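In this view, the complex is presented without one of its protein chains, the others remaining in place.
So, subunit A:
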Amino acid sequence: MTIDWQLLGFGDEGWGGVLLNAATVTVTVSLCAWLLGAILGSLLCWMQIGGSRWQQKLAGGYITLFRGVPELLVIYLFYFGGRQVVAFFGEILDIPGPYDVNGFVAGAIAIGLISGAYQSGVFRGAYYAIPKGTLEAATVTGMGRLMMFRRMIVPQALKTALPGMGNQWQSVIKESALVSVTGLVETMNQISTASNSTQMPFFFYSVGAVIYLIITTCSDFVFRYVEKVAMRGQQRARL
């Protein structure tokens, strides 16, 4: 098989430029979803650890729901179902249509909500690994709850949580490929377009696979570096 590498060029003829754009969209959607997941995950984790009984039940139900339903279905629900909801409110408020939901927003929220369910578990494990004495000491020295969270809980929990958060980031990147079904032009969508219009699906899907591998491998290095920084001065257990 001869491959025309010009196809990946950056000029008018090549697909390089649009693919690079699409890869940027993939990373942006993933980053938004992952950050949303981290915020939501901490809230859920807080509800499960320190919440009242019904708060614990609510968080547990949320986690079961978003871990048990296929990611693709959640995205469909948010995109098509979101359209239905927007149309419903639009008709009530008498705003003229046509009604639409932004694919980026719907996708990022859908994946963020799923990621939140998983990240809360990561955070909960990390919280339990904090030596309780340090939290008692913080209470004794009169730290407020917010200061205790910022200066005691986050730095200590992050050390344990980072590998799990890294795993979550990897799966968020891969789940972002599913957002292509909403018409958002990210890597997967652009690759499909390219393979359809050139009639070279094998070549272009391989290119897509390589793009995802580059993103996941690079971010793995970043996470390892951050972990090393977070663990500095820390004695590691020997196996």
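Just so it is clear, contacts are C-beta pairs under 8 Å (C-beta built on N, C-alpha and C of every residue); 3 or more make two chains touch, one makes a residue touch a chain; residues count from 1.
Keep this in mind: contacts and distances are computed from a predicted model.
A single chain of the complex does not appear, and UniProt lists its protein name as "Arginine ABC transporter permease protein ArtM", one of "Electron transfer flavoprotein small subunit", "L-lactate dehydrogenase complex protein LldF", "Arginine ABC transporter permease protein ArtM" or "Cytochrome d ubiquinol oxidase subunit II". Only one of A:52, A:199 or A:234 touches the chain withheld from this view, namely A:199.
Screening A:25, A:126 or A:191 for touch with the missing chain picks out A:191. Contact with the undisplayed chain is limited, among A:6, A:84, A:102 or A:134, to A:84. Looking at subunit A, the residues touching the absent chain are 1, 64-65, 67-74, 76-77, 80-81, 83-85, 170, 173-178, 180-181, 188, 191-192, 195, 199-202, 205-206, 208-209, 212-213, 216-217.
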